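The complex appears here minus one protein chain, its other protein chains still in place.
In order of appearance the chains are A and B, and numbering begins at 1 in each one.
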Amino acid sequence: MKEIWFFKTVRILLLMLICAMCIIPFYVLLVLSLNAPSRVFYEGNMFIPTFAWGNYADAWAKSKIGTAMINSAVITFGTLALTILFGGMAGYAIARRNTPMNKAIFSLLIGCMMIPGIINTVPLYTLMRQLGAINTLWGMVLVCSTLCLPSAVFIYTTFVRSLPRELDEAAEVDGCTGFKAFWRIIFPVLKPATASFVILNGFGVWNNYAQAVFFLQSREKQNIPQALSVFFQQFGGAKWHLMSATAVIAIVPVVVIFLVFQRQFIEGLTDGAVKG
Amino acid sequence: MQSKGWVANGARHKRHRREYTQYMSLPALLLFCAFFVYPLIRGVGMSLTDWDGMGEATFIGLNNFARFFQDARAMGDIKTTLIFAAGSAILLNLVGLMYALLMEKPFHGRSATRVIIYLPAIISPLIMGYIWYFLLQPGRGFLYHAMEQLGTSFQLGNWMSDYPTTMTVLILVNVWQYAGMTMIIYLAGLQNISSDLREAAMIDGASTWQRFTRVTLPLLMPAIRINIVTNIIGSLSVFDVIMSLTEGGPGYATESLSIYIMRMCYGSRTGYSTAVAMILFMIILIPVLISMRLTRAKD
Partner (left out) sequence: MKKVLALLLALTLCLSVLTAVADTKVSFFTGKIETIDLLNGIIDEFNAANPGIVVEQEYQNDASSVIKVKFASGEVPDVMTTYEQEFVDQGKYLDLSDMSDWWSRLVPSMKDSCTDLKTGKQFRVCTNMTMAGFFYNKEIYAKLGLTPATTWDEFVANLTTIKQQMPDVTPWFIFGKEAWHLGHLIEFIPHGYLKQTLGALECKKAMLNNDSAKLNFGAADGAMAVFAQNLLDLQKNGLINEDVLTATSDNCVEAFVTGKAAMFSNGMWALSGLLEANPDMADKIGFAPYPAYMPNSKPVVLCAEDSGYSISATSSNVDAAKAFLNYLFNADNQKKYSEALGSPSAFTDVDANWAPAAFAAEVKNVLNTAVNIGFTNEKPAGFSGDDAGRLVQDLLAGTYDAQGFAKAYEKAWNEGF
């Protein structure tokens, strides 16, 4: 009994330390966002800002963060939906029907995961221009989906491979054909994979800057990182107070969603322990 | 192949279904080919030219590749990238696994903790980089002043003054930021391991360590595989972390290959930068293949 208590305490302490370390950047962000520009940072108590709440109104107006958040949301949601569908289907096909073609597809996707994005930029830009997809949200969804697809296929294939065959047989017994079997029986069991994929890649898409710079141009279509970049000057630092206020505004809904859907995520992660 | 489970409705349906299923990977393939492979092929052609991004592109064969290996700066970048990746990939997995093990058993405030550990990954790397520098800037960073005001002093010194310390700080920041992601995958993997198995092992008299190495680890292989592959790829192509903390500096000391590629591309050496990107691909390919082999799941 004593042993268990001891380990548990150590564990909790370690976790608290880790949490403290992870919170510091946010605390800094918050403090920065509430400082007036003329506040010299290190004089006086640096842990307490001057509570310049006006920064938030200013930042909202100047960066058009509202529109940007909507854009980011649409792009992220669209990308995730598309990649979960295609990636899941592909993972199922590759893991369960290991035909030469599927093997090749898998190798292709994983291989391309290792290719630095820059090679693609110019030809992809030209292609998107020809499709009229530049400066559109759906164009951006296509670009981001393509980027996330290898990761999705990789994760799904790996997880499906670890599922017992009884599941497929159960589906066959019920008379389900390929896609229906996938959708009704297999996919729900893949929740850990889906949850992992969403958590891993969702934020990458939300925070995408490298592709957004080229494919989203007008202020109405720009996403969050682009809205933030408004405060970086060419020859000089950033307007810290406004930039951090914008960053805080952008983070709040994400954290809220994360907290709200946490239970689903947790359930997703824990589901799928198919007891033998 | 498909086990010999009995099938209702006869064999003819069986063949139908099998053929249908295997084609479910096609939509993904089509999307990918259209928006990645096709531009890629056009891009690869560039690596054999001296295109400057605008004018004429003249074919120069493998000249770009030769020039790369003769460039001292490029060789230095390879060294930096490899060191960074080795350090990051190893630490990320160790730390991520440790976090996952710590978080496994329920306790009060577990959900909140999970969120908090994952938070650094939510912020755009652009911003995180600035914040890190803000915190860690030698002599002027937030942490230095915070320590002073709290009465102790922060003896980190000027970590940018020599190569080993700079690289260490870079790796640590990278791990700090992305350990949450690794943790999530390990958590998913750990949850997948039936607790029955672990109990059985405990009853059999296995010690904690033996339980871990003989039962948990092997069953964790899928998760390990995903994490190692993703981490290797991610850290070999590191860009944001280094760019925001040191900008590859001072000079070119901590420049990574991705940064080099970007600078070449916009420095009007577009053809050359494509060639370097191909080289980077090769550099990534080898460790990934090795690790995939080593963590081969028993199917």
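As a working rule, a residue touches a chain if its C-beta (ideal position, glycine included) is under 8 Å from a C-beta of that chain, and two chains touch if they have at least 3 such contacts.
Just so you know, these numbers come straight off a predicted model, no measurement behind them.
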| item | value |
| --- | --- |
| Residue in contact with the excluded chain [from A:Ile12, A:Leu30, A:Leu85 or A:Ile134] | A:Ile134 |
| Contact residue for the chain not shown (choose from A:Trp60, A:Phe77, A:Trp183 or A:Phe214) | A:Phe214 |
| Of B:Lys79, B:Arg140 or B:Arg214, the one touching the omitted chain in the full complex | B:Arg140 |
| Listed residues A:Ser33, A:Thr121 or A:Thr246, member touching the removed chain | A:Thr121 |
| Hidden partner interface residues of subunit B, rising order | 52-55, 133, 137-140, 158, 160, 247-253, 263, 266-270 |
| Hidden partner interface residues of subunit A, rising order | 37-38, 40-41, 43, 62, 121-122, 125-126, 129, 134, 213-214, 217-219, 226, 229-238, 240 |
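Note that only the chains that are shown with their structure count from here on.
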| item | value |
| --- | --- |
| Distance between the centres, which are taken as Cα means, of subunit B and subunit A, whole angstrom | 15 |
| Of all residues in subunit A, those that touch subunit B in their complex | 8, 11-12, 14-15, 18-19, 21-26, 28-29, 32, 42, 45-47, 82, 85-87, 89-90, 92-94, 96-97, 99, 101-102, 105, 108-116, 118-124, 126-127, 142-143, 145-147, 149-151, 153-155, 158-159, 161-162, 165, 168-169, 172-173, 175, 177-179, 181-182, 192-193, 195-196, 199-200, 203, 206-207, 209, 224-225, 228-229, 238, 243, 247, 251, 254-255, 258-259, 262-263, 266, 269-270, 272-273, 275-276 |
| Subunit B residues within the subunit A interface of the complex | 2-3, 5, 7-9, 14, 16-18, 20-25, 27-29, 31-32, 35-40, 42-44, 46, 53, 99, 102-103, 105, 107, 111, 113-128, 130-132, 134-135, 142, 145-146, 149, 176, 180-181, 184-185, 187-188, 191-196, 222, 225-226, 229-230, 233, 237, 258, 261-262, 265, 270, 273-274, 277-278, 280-281, 284-285, 288, 297, 299 |
